[in-house]
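The structure follows.
Missing here: one protein chain of the complex. Every other protein chain is in place.
The letters A, B, C and D name the chains in turn, as written, and every chain counts its residues from 1.
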Amino acid sequence: MFAHVLSVIIFLPIIAGLLLLATPASRNIARFTGMIVSLAALVLSLDLYMGFQSTGHLEFVENIPWIASLGVSYALGVDGISLFILMAGSVLLPMVYFVFATKEKGYYANLLIVQGAMAGAVCAADMILFYIFWEVMLLPVFFMLGLYGGPKRLPATLKITLYTIAGSLLMLAAIVYLGVSYHAQFNEWSFALDKMAQLNLSGRVAAVAFFGFMIAFAIKIPLFPFHTWLPDAYTEAPTATTFVLSAIMAKIGVYGVIRFVVPVFDQEFARFAVLLAYSGVIGMMYCGIAAITQKDFKRMLAFSSASHMGIIALGVFCMNVQALTGSIYQIVAHATSTGVLFLFAGILEERTQTRTISDLGGIAAKAPVFALYFAIAMLASVGLPGTSGFIGEFMIILGAVKFNTAVGVLAGTTLIIGVCYMLWMFQRVFFEKATPKSENFKDFSLIEGLAFLPVIILIIVMGVYPQPFLSKITPSTALQFASAAPVVAQAASATNAHLPELTIEQK
Amino acid sequence: MGQSVHYLGLIPLFPLMGAVFIGLLHVFTCKNAKLPEKVYGLLACVGPVLSFVMALKVFFQLKALPVDARFLSHNAFTWFSVGDLHINMGFLADPLSCLMLLFVTLIGSLIHIYSIGYMSGDKNYGKFFAYMNLFLGSMLVLVLGDSPVVMFVGWEGVGLCSYLLISFYSEDTNNVLAGNKAFIVNRIGDLGFVLGMSFLFWGIGASGFDYLSLKANIHHLTPAIALTVCLLLFVGATGKSAQIPLYVWLPDAMAGPTPVSALIHAATMVTAGVYMVARFSFLYAHVELAGDIVAWVGILTALLAAIFGMFQNDIKKVLAYSTVSQLGYMFAGVGVAAYSAGIFHVFTHAFFKALLFLGAGSVIYAMHHEQNIWKMGGLKAKMPKTYLTMVIGALALAGCPPFSGFFSKDEILFSALATGHYGIWAVGLLVACMTAYYTFRMIFVVFHGEPRDQHAFDHAKESPAVMTVPLIILAVGAAFAGFLNMPGVQTVSHWLAPSLTEHHPHASSFVLVFAMATSIVAFLVGIKIAYSKFGKGAAEPVFSGFEKFAYNKFYVDELYNAVIVQPYKAVGSSIWKTIEPNVTDGPVKAVTRLYMMIGTAFKVFQVGYVRIYAIYMIVGLSLMSLFLSQSLN
Amino acid sequence: MIHSYLYLSIILFCLGIVGVISRRNVFTVFMSIELMLNAANLAFVAFARVHESMDGHVLAMMVMAVAAAEAALALAVVILLHKHKSKLDTNVFSLLKG
Amino acid sequence: MFADGLFLGFAVLAVLGAAGLVVFRHPMNGAMSFVVTLISLAGLYALLSAKLIFALQLIVYAGAIMSLIVFIIMFLNIQPSDLPKEETKLVYILGGLAVVLPIGLFLAKIVKSLPLSSTAILGNDFGGVKQVGLLLFKDWLVPFEIVSILLLISLIGAVVLAGKKEAVK
Partner (left out) sequence: MTNDLMLLMPLIIVGAGAILLMLSSAYQKLTHEMAAYGSALVFAVAFLVQLSACITGNAVLFSGAFNGLLVASSFSKAAGLIILACGFFTAMSSHTYFKQNDFCSPEYYSLMVFAASGMLLLTMAQELITVFIALEIMSLAIYILVGYDRKNVISTEAVLKYLMLGAFAGAFLTMGAAFVYGATGSTKFVKIAQYVAAHGFMQTPALIGGSFFILVAFLFKAAAFPFHAWVVDVYDGASVPVTGYMATGLKTAIFAVFANFLVLDASLQSGWITYLFYIAVFTMFVGNLIAIGQQSLKRMLAASGIVHTGYLLIALVAVSTKDFTGSVIAYYLAAYAASTLGIFCALSYLGGAGEKRSTFDDFKGLAKSRPYSAAAVSVFLLSMAGIPPTAGFMGKFYIITSAIEAGQVTLAVLGIVSSIISMWYYLRLIINMYFCEAEEQFGEAVPSNLAPICTFVLVVCVFAISLYPVVI
């Protein structure tokens, strides 16, 4: 373990990616570089994971003043919340280089850049630094989507880009507002995260700033009704991009809410939590129901992903430690399940040249390994106990019931909704009789099988023995609520007023 | 506290390991090098048999303990722990779970053995056993779990296996659809289960969420919450155990291979709901209203299923509805707080229903996968062993003394009577009569009379020993298991007592005799009608009027389809076809379009005439001057 | 009395503006701008009289010099325009628009 | 009184000249009319004791600049057909007046509020060449110097834009 491990994790892929772009490297060199660099990042993050002390506070802190006059600094650090998103990225991304062998140089280079930028966004402990990475991580997506996407990529590209930039610029205003308020209250410039939490905000402007943050994150997550960019973008994007978007980038939106909104705007957050929770749960239902009639499996997975993000976001809004922990756990679980499903969908598309569900069938018989992997990932995604998906989902529903009974009950319907579209799709694609397009479907090669194996194992391990992971998360989530406890308690009692018995027996 | 024994965790682990091992073996060999079936068969039986042996060990170890301390536990590891929520991957063997354990492993083992024969020649032989082992493992987790959450693991696991096995012949769309239906309907129940657990946790879970802690703290639970929890958990039970309104999946589930129907959809999985209610007896005993609701839902399900059962032509459908019906009895039993009676019925039912299914499977196997009873007939000559065992099963099911079903069913009816649930008793009696009728309708049509399909009849022959031996073992169980708990003996009730919160009703022996006598009468009436109609051979009836209505299961499936499934799909497609582009995305698009329009329209102002530009300036200036002169004074 | 000078200056200035915005003849437009500069000059000189300082005179001189330079350039442009289109109409030159 | 009369006369002439500039169709007429304004302004400068400016106005403005303009007008040999047909000129002028009115009123309001001292007769030194010159070279050296750059530029501009020299290949 060395001093600037986080910086290395962030900038190694970015620099490698930029170098690839700047040099006339061949696609094989690019892929090889990507592999090496992402594996190096993986090794570093594993090292980081091992060395993580789970104190609940930021660890591996780096802090270098950058813009002294405004108190902006290059500050990095991870706690239990960010560690897992960082890990999800590091663990999942190397797979892409193994699975997709024939892409262009820019494809791999952009992947590297986005990996670094996402790591940066997750590790940033300064709001401005976070914002910079937040925006930077959009650019590779923009280029990948536009350059390597499907036939209707241009509108999709524009939509996602304009939508997310619109949101994030509003967030910039809110960030600046925070910095200025800090200056006004403490007579010192700073954008550091921990200092922002000391702010005492109230009034209309604070509410506006709160929504400045929330809208940015809501678009990224995406929360209903800001999700409309998602189906197009996910469907048209090349597989790796969809994977990155759904597996990690969307999670950074949730992470943002946890990291920036909850500590700073505790009052506003408590005030609007019910509204946001409904938005999450409605989004979950809306997208889940929309998924069932999709004809295109990638689009169906896109809606499914949006549906899951709704429930993950809900976990954050429930303001209790179980739901929040569940959310973070579910973030990783969703990355390993739905994210991987997108990769599988990409493989499916590559091998059958179609994305239409009705064109396929009988793949389970043709490709048992592929079907097995797919089924495991699918079951994790529908939250079957014993897979990673259950733990998080259960804790979120549990927390939601406590937070607000109606929300909790609606959140529970995810159990049904998810299973409806997934089974339907699985039936059409993997069962039934083989169609001309799927007849010659090739099963995984050994390399592919091995590349995915760690994730599949991870899905199971995370379902069966989650406590080692949870014990790294819980101190941070507990801390999150320790500071905001009074407000949260007050809000929680207010929201459950219609079912008073529920709160009587609290220990 | 009870003892902590490490091997408890091994009981589910054996079949689970078996499942993983067989599954991997199958996946990696099915394309190229096929392994011989024997390998799979042998491997598959190892897990269940080992578990059964362990179960016996548990039983004896428990038996050795004093009555009040009869439980063994094993805490494998902390599963997850967040805030107040501590869930251990813990296993608990108390008399209740031990009983379940015993018969689940026993019947499971038998059915595995039976399947070796039944499934021979199937190209997915390995897959089948992997699923079966997985199922058994999950079932054992369900039974042994020491907290609702661990139970839920098994609960969902068995659901999954049920889905996988129903859609086992996945090339046929109907099978897959049946599988989907089973999984989805089960999931609806699971929603209730999860919500019930959540309420329970926020009620009293903070000081421990395992059964023992819950039981200790149950009096802290407020009545409203207790009722909510009870009902929500019962929703879970209706899903898993096929009660109104979620029973619809079970008849369809017969699409799976017959051993699956026997093991999963008759003997074990479907009784999980009853087991769960019995597990929560400390809770249900607390809330009388919940018990009544459970009992009524159960008995009405029993009635409905019996009506359907009377008009089915598919041998497995008849058995399926009889299963639903018997499950209804069990719920009636646990609903009137006769938990041991309910569990006992679970126990006996496992034997005779597994027996009936396996027997039916034997028949189907012999008839080359023909399931319509009106294509059979006179088979008793060709398949004596099957016939004999099946008659035993049928007698047990119909409640003929002294077969096992009689005692268990009678005890339920007696409990209903003794606790004053006369309505339930009356309906139960009617159902008993109907049960006898449809059971023997099936027996008579299949085995007696003249062969209806001569060709099939000629080719029919007795099944191999690997199939008949389990039948015989089960037949023994079906015949004599009832004595374990016959009035006056009550071995099972006493055994279960430490696990259940039960108040045995004090009723006079007159009531006891009255209940028994009415039961016997009901049985006799039922069998008489059946004999008079079908005893000497009958042609396939043409249904009309109410019969047709009942034959079509009151069109409940169609109703669900029209009221729930189709609207759901319609909403789904309208969301992305109509709502998405117009309502949610509409404003975004409109804004963009407006913005482009304004932008294009704005070019008009750039006229290109320099004088006009000067006019812009002056107009602006002049306006500002106006404002400024206002502010001058 | 000085007020009258200033009022006159304002009137001339406004007339200059009117000339610029209402006429299309290039010469007239340029001369109108000169008129505005002259109006400003008048104001300078009048204010110089008020303040009894001669700074205003110097300023007026500077304005004259600038006006001269501007006029020279403007006339060069007029010649150029005339070379292109032989017209003195500002509206003729409206290729750049939209 | 005499001064007032002179002022009134010059003012009326200046305004009329300016109005003529705005109204006349042919630039030559406009230029002549403008010269009237310039000369009237020179008279007003004289009334304001700005002797140097009075002279410069006549020499530089009315003399040099206007003759340059007139020269160019003549040089281009403008035919009436070259002139823009401004049928709506009057509408524009009236409209322009209406638009400009607020500006004028605003300025007038300002002027009205100015606390101006009485215009006592000043000494002979005021506005003389020497005094202004001294001021120019002492206090206002910088603008004076940089005006030379300005003139240089306009010189180059005239050469570049109107000159015959072809672009260097």
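What we mean here is this: contacts are C-beta pairs under 8 Å (C-beta built on N, C-alpha and C of every residue); 3 or more make two chains touch, one makes a residue touch a chain.
Remember, predicted model here, so these are calculated numbers, not experimental data.
Asks: Taking the complete complex into account, tell me which visible chains touch the one left out.
Replies: It touches the following shown chains in the full complex: A, B, C, D.
Asks: Which listed residue, B:430, B:525 or B:621, touches the chain dropped from view?
Replies: Here the residue in touch with the unshown chain is B:621.
Asks: Given the contact definition stated above, which residue among A:8, A:25 or A:158 touches the chain not shown here?
Replies: Of all options in A:8, A:25 or A:158, contact with the hidden chain holds for A:158.
Asks: Since one chain isn't shown, list which residues of chain C touch it in the complete complex.
Replies: Per the touch rule, chain C residues meeting the hidden chain are 6, 9, 13, 16, 20, 26, 29-30, 33, 36-37, 39-41, 43-44, 46-48, 50-51, 53, 55-56, 59, 62-63, 66, 69-70, 73-74, 77, 80-81, 84-85, 90, 93-98.
Asks: Please output the residues of chain B touching the missing chain, sorted low to high.
Replies: Chain B touches the chain not shown through residues 595-596, 598-603, 605-606, 608, 610, 612-614, 616-617, 619-621, 624-625, 627-628, 631-632.
Asks: On chain A, where is the contact patch with the chain that was removed from view?
Replies: 21, 67, 69-70, 128, 131-132, 135-136, 139, 143, 146-147, 153-154, 157-158, 161-162, 165-166, 169-170, 172-173, 176-177, 179-180, 183, 205, 208
Everything that follows uses one rule, which is that only the chains that are shown with their structure count from here on.
Asks: Report the inter-centroid distance (CA atoms only) between chain C and chain D in whole Å.
Replies: The mean C-alpha positions of chain C and chain D differ by 6 Å.
Asks: Quick one: chain A and chain B, Cα centre-to-centre, how many Å?
Replies: 36
Asks: In whole angstrom, how far does the Cα centroid of chain A sit from the Cα centroid of chain C?
Replies: Taking the average C-alpha coordinate of chain A and of chain C, the gap between them is 65 Å.
Asks: Tell me, which residues of chain D touch at least two other chains?
Replies: Those would be 96, 99-101, 103.
Asks: Touching at least two other chains at once: which residues of chain B meet that condition?
Replies: Chain B, residues with two or more chain partners: 615, 618.
Asks: Which positions of chain B touch chain C when the two form their complex?
Replies: For chain B paired with chain C, touching residues are 603, 606-611, 614-615, 618.
Asks: Can you check the complex and tell me which residues of chain B touch chain D?
Replies: It comes out as residues 615, 618-619, 621-623, 625-626, 628-629, 632.
Asks: Which residues, counting only chain C, touch chain B once they are in their complex?
Replies: Those in contact with chain B are residues 17, 20-24, 29, 90-91, 93-98.
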